[in-house]
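Sharing a structure with you now.
All protein chains of the complex are present and in place, except for one that has been dropped.
Think of it as A, B and C in the order they're written, each chain with its own count starting at 1.
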Amino acid sequence: MIRFECDYATGAHPKVLQALADTNFEACPGYGVDAHCQNAARLIRLACQAPEADVHFLVGGTQANLTVIAAALRPHQGVVSTQMGHIADHETGAVEATGHKVLSVPSQDGKLTAGQLEALCQAHYADPSVEHKVQPGMVYLSHPTELGGVYTLSELEAICQTAHRHHMMVFVDGARLAYGLAASDITLADLGRLCDVFYLGGTKAGALFGEAVVILNPALKRDFRYLIKQRGGMLAKGRLLGVQFEALMEDGLYQRIGREAVDKALRLQKAFLDKGWPLLVPSPTNQQFPILPDGALARLSEKYTTCWWSKPDEGHTAVRFCVSWSTTEQDIDALTGDIRAL
Amino acid sequence: MIRFECDYATGAHPKVLQALADTNFEACPGYGVDAHCQNAARLIRLACQAPEADVHFLVGGTQANLTVIAAALRPHQGVVSTQMGHIADHETGAVEATGHKVLSVPSQDGKLTAGQLEALCQAHYADPSVEHKVQPGMVYLSHPTELGGVYTLSELEAICQTAHRHHMMVFVDGARLAYGLAASDITLADLGRLCDVFYLGGTKAGALFGEAVVILNPALKRDFRYLIKQRGGMLAKGRLLGVQFEALMEDGLYQRIGREAVDKALRLQKAFLDKGWPLLVPSPTNQQFPILPDGALARLSEKYTTCWWSKPDEGHTAVRFCVSWSTTEQDIDALTGDIRAL
Amino acid sequence: MIRFECDYATGAHPKVLQALADTNFEACPGYGVDAHCQNAARLIRLACQAPEADVHFLVGGTQANLTVIAAALRPHQGVVSTQMGHIADHETGAVEATGHKVLSVPSQDGKLTAGQLEALCQAHYADPSVEHKVQPGMVYLSHPTELGGVYTLSELEAICQTAHRHHMMVFVDGARLAYGLAASDITLADLGRLCDVFYLGGTKAGALFGEAVVILNPALKRDFRYLIKQRGGMLAKGRLLGVQFEALMEDGLYQRIGREAVDKALRLQKAFLDKGWPLLVPSPTNQQFPILPDGALARLSEKYTTCWWSKPDEGHTAVRFCVSWSTTEQDIDALTGDIRAL
Partner (left out) sequence: MIRFECDYATGAHPKVLQALADTNFEACPGYGVDAHCQNAARLIRLACQAPEADVHFLVGGTQANLTVIAAALRPHQGVVSTQMGHIADHETGAVEATGHKVLSVPSQDGKLTAGQLEALCQAHYADPSVEHKVQPGMVYLSHPTELGGVYTLSELEAICQTAHRHHMMVFVDGARLAYGLAASDITLADLGRLCDVFYLGGTKAGALFGEAVVILNPALKRDFRYLIKQRGGMLAKGRLLGVQFEALMEDGLYQRIGREAVDKALRLQKAFLDKGWPLLVPSPTNQQFPILPDGALARLSEKYTTCWWSKPDEGHTAVRFCVSWSTTEQDIDALTGDIRAL
């Protein structure tokens, strides 16, 4: 079977794995204060053009999300997300378990708009019983979104302006940011300039695991390491995270992983469209959501794994194909060839 | 510098690292339902002689502690621990952040006694305003303790009987269980027979990271994976945990790592005692806590790192020396030689 | 001004106030274990034909909701409610502050259907990544709803069957139950037979304050007083609640208060309809939601207070008129007269 169902099915990019092996016998201080973490943080600050940023390394995305949100909000505040946002729908109520409501807003394509945010805030503050409602305190965006879409720079700017006007922080979940950088006009420097906090995902972009949380807002920097420890995210051998992000950031590997996967994904997209299979949503990134005739899906499933997504009608199924650093040109050749041959 | 300050300063035992490299390009399902996790769980059930046990793999100790405790307790219940227990003193209130009080009891040596537990429960249930107090719902033991001590089988049996008589679960934190198995008459099978839940620590015994939580009590088994996900502990590339524990469990490596480190630690202990340096507490495991003249400590610190522990008087300091899988015979020779030569 | 904006604008029904004065100098044990609480609980069990029920008295509705829900759910579970449910929309995230998600479902009229519930449960348990989603653990119904509607007995039976089939508890918020009893075929005995837990609201039905929580499900009875204390709901002078509910339950006062208010509310409803003003939703209870021409509303607002609800179009406004035990026939005569005269 050739696996396209997700972008975390294999281990680490060989350069990352090699770095772990090379440093295996180094004795380092624990808990993320070692030289590798410091160097990786430096490289990330450079890439983000954010010399004042604090950078912390956490093991996974849910952990990063819940730690950041718990650190940012006062008890009566909630976090605004689309109803498809990972925190709203796919983390078993991890945010609620920290005491905070996810204020979900509808979305067709997984993207939040500045207009929606403005309307939500105006409705909140105009409510005569405002104190009986959860106060919006933070905005959560996934970039790319759960459906592979990306924000444009002007969209992000509008959201940040709206959020900040209403005293809300902006948090960008970059679990797949490597792919977003290859497919959007938003740069790491833009994120460093506009957001209060965001993260560069490693798990889905070549690392064994790890997310690099970048904090810009000074109010959120204070005591953040206490929060990491409290929420179970402080890895004893913290240098494992530093070593991996050093490898990813040192020579543009992170961006290259993103770009190459996007190129391969767009070859798949073209094959779907050439075959006349529509896309559930347009995606310029490493996740593609074609709507296939069920017969074709059955045939492809003999050789390829995908992720079931939805059933738009009798006879058709939308599935997710994911490309990752470990997807080879041969994998793409095989799949596109088989599609054409169907 | 030769590092003795902790047992998580280096990476993974070579066999563990090799297993990760060997499986790096395998494409596995995510989130811990892959064949490596299943096989590692099987090996652990075998070793514990607990064929009905559920085994889950989490990344770290704090995460394991907070997830197990949150899963086990109803809101009005607390967890009993010595005041030195890791959950009581060294996890930034992680348990409280899940809503539960740690009911601390005093201890000189880090061990809880069945008598203390009985007295605490009797006092609780005899209190005329019992509902104004936190109900003891679980007992937390570290084996070995934070000071390197171990429980005997009869001590553990007494604690479990007392706890169960008062409708409390028993949870054994085995972050350093590998060393406890080498130094106590408690076997894995005993833990599987007596406890409600415990874990085998990997982080401090040869893995890059990872703790294997073994659940015996059926009430705690139900829906435990939801809890893991909610608390941020469900690793996307869950197989990394399975692969590591396969390597540790397959040929007794886990037990061997423990035994070899304990042997080395006892060589250190003998050197301290021969020199006339008393021990803060007697420890039969990989952590040793000698009380050194400050001058001797200063001299040793030029070449060896230790962990500061306490200052019993002017002129003397208690420090921790830790031995791990990566401590070599040469390291021990050097240190014991330097001690003799002082 | 004659106040129709809510049903908690005045103090207590004279009989309730008299009972408080009559017992003022009695010295009673604190915290709800006095003879008045016991007698009130007995009267409620009788009225509900639920001799095994546990009855607890809490001060207010939000407190009752959050205490019951926190007591009932395990950490990974959420409570299903319509999006208009008080817990979903009007309690500042009180449920989330206990760690649980409110699983909101859409509703036009404020009522949940058994079909919606079935669909939600089926979708949950069919999801291949079920453990990444919040498990539905309880159903929350308001009866009457926030829009004044009531469930029928057959609707309630269908919801309870569906919920129990999926291992969920059913919780009925009866903040305005006095009015629901006068307008629905559901009796107190039905609630006692079908639900896991519900409450009879006192605050909005003649008491100064107080809600009587009736627990039928044995699993929820255990240790419930600990939970009341922990969540701040254990009134020191608990007998104040017992005394009030004794007064309300002793001679059918509670039901009479409900019936008389509903009769007055229906006189208002007729006046609205006779005038050609449609209702936002049909309501057979003490809350009425007419849609008024803005000019008429302006005129009425010189003499009567109402609660703004929504703006269906330019030129019209929906407002809430509430009738309570302290609304007099003269108040109704005045308002209906003024409506006719407009």
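Following the convention adopted for this analysis, a residue touches a chain if its C-beta (ideal position, glycine included) is under 8 Å from a C-beta of that chain, and two chains touch if they have at least 3 such contacts.
Keep in mind it's a predicted model, so treat the numbers as computed, not measured.
**Student:** Could you tell me which displayed chains border the chain that was left out of the figure?
**Tutor:** The undisplayed chain, in the complete complex, is in contact with A, B, C.
**Student:** Identify the residue among C:Arg222, C:Lys237, C:Lys270 or C:Arg340 that touches the chain left out of the display.
**Tutor:** The one listed residue touching the chain not shown is C:Lys237.
**Student:** Quick one: which of A:Ala53, A:Ala70, A:Leu156 or A:Ala271 touches the chain that's been left out?
**Tutor:** A:Ala70
**Student:** Kindly state which of the options C:Ala12, C:Val319 or C:Leu335 is in contact with the chain not pictured.
**Tutor:** Only one listed residue reaches the unshown chain, and that is C:Ala12.
**Student:** Contact with the hidden chain only, please: which chain A residues?
**Tutor:** Touching the chain left out of view, chain A contributes residues 31, 70-71, 74-76, 98-99, 129, 131-132, 135, 223, 225-230, 234.
**Student:** Over the whole complex, note the residues of chain C touching the chain we left out.
**Tutor:** Contacting residues on chain C, toward the hidden partner: 1, 3, 6, 8-12, 14, 17, 20-21, 23-30, 59-63, 66-67, 91-94, 97-98, 203-204, 208-209, 226-227, 229-237, 240, 326.
**Student:** What does the interface between chain B and the hidden chain look like in terms of residue numbers?
**Tutor:** 75-76, 78, 89-93, 96-102, 128-129, 131-134, 308
The criterion applied here is as follows: only the chains that are shown with their structure count from here on.
**Student:** Approximately how many whole Å separate the CA-defined centres of chain B and chain C?
**Tutor:** One centre to the other, that is 50 Å.
**Student:** Scan chain C for residues touching two or more other chains and write them down.
**Tutor:** Within chain C, the residues that touch at least two other chains are 75-76, 98-99, 129, 131-132.
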